[in-house]
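Partial complex: the chains shown occupy the same locations as in the complete assembly.
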Amino acid sequence: MTKINMKGKNVVTTQELSVDEIRALLKLAAEMKGDRYADKWAELMKRQTFIMFFYNPSLRTRQSFEAAATELGGHAQFIEPKAMRLKGVKKGDLEVAGETIHDAAKVMDRYATGLGIRILETSVDNYGDGNQLLREYAKYTDIPVINMADDIYHPCQGLADMLGMQEHNNNQPTKGKTILQTWAKGALARSYCSVHESLLINSRMGVNVKLAFPDDAYELPKDIIEKAKRNAEEAGGTFEIIKGGDPKAAYENVDFVYSRNWFGKDFYEIGKAAEIERASSDKYKDWICDEEKMKTANPGCKFIHPMPVDEGAEVTREVNQGPRSIILDVAENRLHVQKAIMAMTIAGYEVEL
Amino acid sequence: MTKINMKGKNVVTTQELSVDEIRALLKLAAEMKGDRYADKWAELMKRQTFIMFFYNPSLRTRQSFEAAATELGGHAQFIEPKAMRLKGVKKGDLEVAGETIHDAAKVMDRYATGLGIRILETSVDNYGDGNQLLREYAKYTDIPVINMADDIYHPCQGLADMLGMQEHNNNQPTKGKTILQTWAKGALARSYCSVHESLLINSRMGVNVKLAFPDDAYELPKDIIEKAKRNAEEAGGTFEIIKGGDPKAAYENVDFVYSRNWFGKDFYEIGKAAEIERASSDKYKDWICDEEKMKTANPGCKFIHPMPVDEGAEVTREVNQGPRSIILDVAENRLHVQKAIMAMTIAGYEVEL
């Protein structure tokens, strides 16, 4: 028996947690899901404040974090930094009047016992700047900083995915199963963070990963791919990249299909309009998850997606709302894994493995 | 003795509740008002989340629902769907990228134990579209959906009105009393929902209803009138329409006066500016509730209004802030009836009649 203690730990990406910490969070989340409103959870954040700091608004993330704090006996404050006059994080801006990140973070450290931050690509100039800003807050706070999605990582989504996959694998670890992570067409120019986190946590936990996308334009950042490959080696799984060809072929021997749009690697240069125009090209018209492709996969193959789903583009309604879809369970799991993260990092709740 | 159980029931309009359910809600609301912060109410939504989904913002509705959830031991989340990328409800919009109502509703169903929705005429194209959208959410959720006002109905307001009228009728049922529901001038182009609900619940509970308005332009939708007439017949009350003439004449033999502006029946075609111009015409200058008219009514006649009041147009300050006015009691009752609705539909609290 090992006791896992994460008190005070920041959660920036599952990649920076130990495998045991990931297991402990999943175990606690499952237990919390099984007995959701039990009084035993209500002492964990009793009358404490969790600050949700949204550089980018998000309905689902807000709903699930706010409910998580409530269910732990605390309260989550919904804050948008646009109401603040903060000194910028961009190089040339140091002389702008306003408060430093240092000061803003240090004060929140006094008022709250946990700090969630969400900052996506639309709030920054360059890939990675959002993650860097989040880490700057974390540098100045003693309270745990929890990543509510940035421009690289999304640990809560990764954990919710993994919990959902376990639930639909007879509540067994998913090691040895295979997931297809496939690019999908669509007009939403979606961010990388959920896709990255899925690649990282799946490869980490020994799930075989097939990553499919149509062409060079939709290659994912090299450092993420390198990390996922190393994860797979260490966990004894496989990591396969399938560029181009018939999107259906990639579905063979697969237990879970994760079909989602993401923007191209030149997105930060070309911008959203150009990205949407490209992704809407007729040449990508088959990059949608449909029942026909699903029949190529293993029997009982499930459809997984971090939601919101762009139905009719990323996946057909038949699959999305059909018996293969586990998206609602995964969405619900956001709540439970976030409760587990808050319980372990903020309250120091210990989990035995 | 009958035990009334409304667990899981949606509350779209009082018209779709049974008379016994209305009585049970009023009885519980009065009891809650009498012992507002008692611990016994605090278990009903303990650490549960109620989502307030505001297509149209509203201060009072938000304040009263948020306080209601707090007083029941829960927490109300203030959510504005404008932060969401939702597929539209309008016909031509089906191809717009974004999430379906189905998916959005199904996820809220997982996070919360109750869902309030507010959607008024300014958020939709045609009369009734708001109500239809609300019903679409209700179709996909297992948790109760509570109408926080749509473009047709406003059940919480109707119940609050009725509770206030009872309080000012020596805490006796108002059957046999008479209410004048009169159009009033003003520059606010006000929605129908509160007025409709008042007509429906009063006629339902056996209150005699006089509906007065100046001319054809301000006729109310036929289906509401038909329902109210049928309600009156079934309850043994009267329902009288007074079109035009001296607005003062309608005050005779009346116990409650409800004077409020509403927009004309061609509002959805002519729009707000044209409506306001028409309603501001000099020919309507006497359509205001004042002390002189009130003297024509029965002794002790009360002034009722769902607030916010457009003082100086719908009613004089003398009446609005004078001893006849029961508006503040009614406004307070919003809180209590909403607590009762949440207790009965969400927590399954049973009321004996």
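Per-chain numbering from 1; labels A and B assigned in written order.
Criterion: a residue touches a chain if its C-beta (ideal position, glycine included) is under 8 Å from a C-beta of that chain, and two chains touch if they have at least 3 such contacts.
The structure presented is a predicted model; accordingly, all values stated were derived computationally and were not measured.
Identical protein chains form the entire complex, numbering 3 copies in the structure file, with 2 of these shown.
Methods note: only the chains that are shown with their structure count from here on.
The distance from the centre of subunit A to the centre of subunit B, each centre being the mean of the chain's C-alpha atoms, comes to 41 Å.
Contact residues of subunit B toward subunit A in the complex are 46-49, 51, 74-75, 77-79, 81, 83-85, 87, 95, 97-100, 102-104, 106-108, 110-112. Partner subunit B is touched in their complex by these residues of subunit A: 37, 42, 57-60, 62-64, 66-67, 70-71, 73, 75, 78, 186-188, 307-313, 320-321, 327-328, 331-332, 335.
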